[in-house]
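With one protein chain withheld, the remaining protein chains of the complex are depicted in position.
So, subunit A:
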Amino acid sequence: MCYWIIILEKSKTQMESGRGFGGSATRRIPNGKSLEQGDTAQGNNNGMSNGHGYVVLRNRLTALVVDDDRICRTCEKALLESYGVDTQAVENGRDAVDLFASGASFNLVLMAKVLPVMNGLEATRQIRAMGIRSKILAVTAAAYERERRAFLEAGADEFIEKPLTPQILVPILLELDNN
């Protein structure tokens, strides 16, 4: 059962300008910092909104997503790409290690834990053993403390329980961008 309520109003609108909003240019923040709270036009997500260009990176960052689950791979890749991060994705730890071994480099690695062929812990260990200093984030559905410790001991920089949110990702991207 559908019902419609229709109101029509005609008016001349004025563009509210100020704080850089206005004209037809997309909103950009020149120094790459995210908006202060008061600047957001969108609700309450602290200016971390990616779909509206509020966070802009100076450099072209690169990332590797390692996850055998295609939902997670798709969401994480889309999130990274929305910030202009050049992102590749592989489905197992072995492929990730091989990529690095072949000379590829990435600023950021999102590593899941449970993977076929070679799991995330082992892949992390092997990547670190090669001397790779990329930022490795364990992004996993695992949540037990022992799983967190194991990943950090394997060489991950941070342990993130899925889902990966802009609130967690943006500060990391900004930090990478500044270095």
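Just so we're on the same page, a contact is a pair of C-beta atoms (placed from the backbone, for glycine too) under 8 Å apart; a residue touches a chain by one contact, two chains touch by 3 or more; residues count from 1.
Everything that follows uses one rule, which is that contacts and distances are computed from a predicted model.
Chemist: If you look up the hidden chain in UniProt, what protein name do you find among "Histidine-containing phosphotransfer protein", "Mitotic checkpoint protein BUB3", "UBC-like protein" or "MICOS complex subunit MIC10"?
Modeler: "Histidine-containing phosphotransfer protein"
Chemist: Looking beyond the chains shown, say which of A:A112, A:L137 or A:A154 touches the absent one.
Modeler: Here the residue in touch with the unshown chain is A:A112.
Chemist: With the full complex in mind, choose from A:V97, A:A142 or A:A156 the residue touching the hidden chain.
Modeler: Per the contact definition at the top, the residue touching the missing chain is A:A142.
Chemist: Of the residues A:V55, A:C72 or A:A154, which one touches the chain left out of the display?
Modeler: A:C72
Chemist: Contact with the hidden chain only, please: which subunit A residues?
Modeler: 1-16, 21-27, 41-43, 45, 49-52, 67, 69-72, 74-76, 78-79, 82, 112, 114, 140-143, 161-163, 165-166
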